[in-house]
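Take a look at this one; I'll ask things after.
Apart from one protein chain that is not included, each protein chain of the complex appears where it belongs.
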Amino acid sequence: MKRILTLLPATAVCLAFVSGLAYSIWQIAITTTSVDLPGLLGENLDQSGVENPVTAVLLNFRSYDTLLEIGVLVIAGIAGISVARTSSLEDPELRTSDTLLYALQRWLIPLMLLLAGYLLWAGSDRPGGAFQAGAVLAASGVLMRLGGIPMDFLRPGIMLRLGLSLGFAVFLLVAVTSALHGGEFLAYPPELAKTLIVVIETVLTLSIAMVLLALFVSAPVNNAEEPEEGGSG
Amino acid sequence: MAEWLLDVLLVIALLVTAGSVLWSRDLFRAVVFFIAFGLLMALAWVRLHAPDVALAEAAIGAGLTGVLLLDAARHLSNGKSGGDDNKEEPS
């Protein structure tokens, strides 16, 4: 009875929210706008240095968003690591000694690394790009971690810091350099656009994979490990 | 017509899976439903002509989120008996 009483206002709030949202979607849908964003993008695509429109938007026309996004990712990674205790990385309890997993790993990891490289390269003219490649790279790292392959670069140290900040640092460096050379902040010189985009995408891939992998590894794992904390709780 | 049918079915499947995520009995099942929801979202992105987003959703929604949440769900429900003991102690 009490449960029903507490559910009722929540249901009412959600129904009101959904109907308001649906009404405003309908209102926006039936009004016509004069801005033709896809057309505008198609006209300027040849200036961007890449043929895939989504990559052009992400890394050229709206690269400010992407710069801030990798900044957010790095902050999330740092927050995760600071809560974590990576000492449990070497805990033998965590290593799965599963024969099937080992066999799977031997087949899948090279393929996944290859796929990540392909996705990164394909991003310039086909669906693909830094985000997808970073996700696949992180997934193969997770698989390696589950199989107990030691990955020392994930322990707090110079490699981890370098990997986390590489994407943001290179992106920012490019932005500031182009601003110093008389252009706008983040406006690449047209003849170098393609090279710069590929370089930025590569370091972004590494950084994104590193952030996701570090966040996965940093989940505090086992209760028995820290008796001094478990006892007080 | 067939395309409309596909879209409507996909939307219904999305909503049903989303409901199952919230109201399935145990946590493990909810996480599995969530992975299925991610895959259906990838299909929806393909239907919306967004192959880039579909690729990202398939790699992230099915691969990374699945592993992360399954690991967390196992950890949270494993320690449940120990956790209840802890809760009893102070009171």
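A and B label the chains in the order they appear, each numbered from 1.
One rule holds for everything that comes next: a residue touches a chain if its C-beta (ideal position, glycine included) is under 8 Å from a C-beta of that chain, and two chains touch if they have at least 3 such contacts.
Just so we're on the same page, contacts and distances are computed from a predicted model.
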Task: Missing subunit (named according to UniProt) among the choices "Cyclase dehydrase", "Iron complex transport system permease protein", "Multicomponent Na+:H+ antiporter subunit C" or "ATP-binding cassette domain-containing protein" - done: "Multicomponent Na+:H+ antiporter subunit C"
Task: Options A:Ala116, A:Leu154, A:Ile197 or A:Leu215, residue touching the unrepresented chain - done: A:Leu215
Task: Residues of chain A (touch criterion as defined above) contacting the omitted chain - done: 6-7, 10-11, 13-15, 17-18, 21-22, 25, 28-29, 32-33, 36-39, 41, 53-54, 56-58, 61-62, 65-66, 69, 72-73, 76-77, 79-80, 83-84, 129, 131, 134-135, 208, 211-212, 215-216, 218-220, 223, 226, 229-230, 232-233
TODO: Go through chain B and note every residue touching the omitted chain.
DONE: 3-4, 7-8, 11, 14-15, 18-19, 21-22, 27, 30-31, 34, 37, 41, 44-45, 47-50, 52-53, 56-57, 60, 64-65, 68-69, 72-73, 75-76, 79-80, 82-87, 90
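Assume only the chains that are shown with their structure count from here on.
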Open item on the list: With centres defined as the mean C-alpha position, give me the chain A-chain B separation in Å.
Closed with: 19
TODO: Enumerate the contact residues on chain A facing chain B in the complex.
DONE: 52, 54-55, 119, 127-129, 131-132, 135-136, 138-139, 142, 146, 212, 216, 219, 221, 223, 233
TODO: Sort out for me which residues of chain B touch chain A in the complex.
DONE: 51-52, 54-56, 59-60, 63-64, 67-68, 71-72, 75, 79, 82, 86
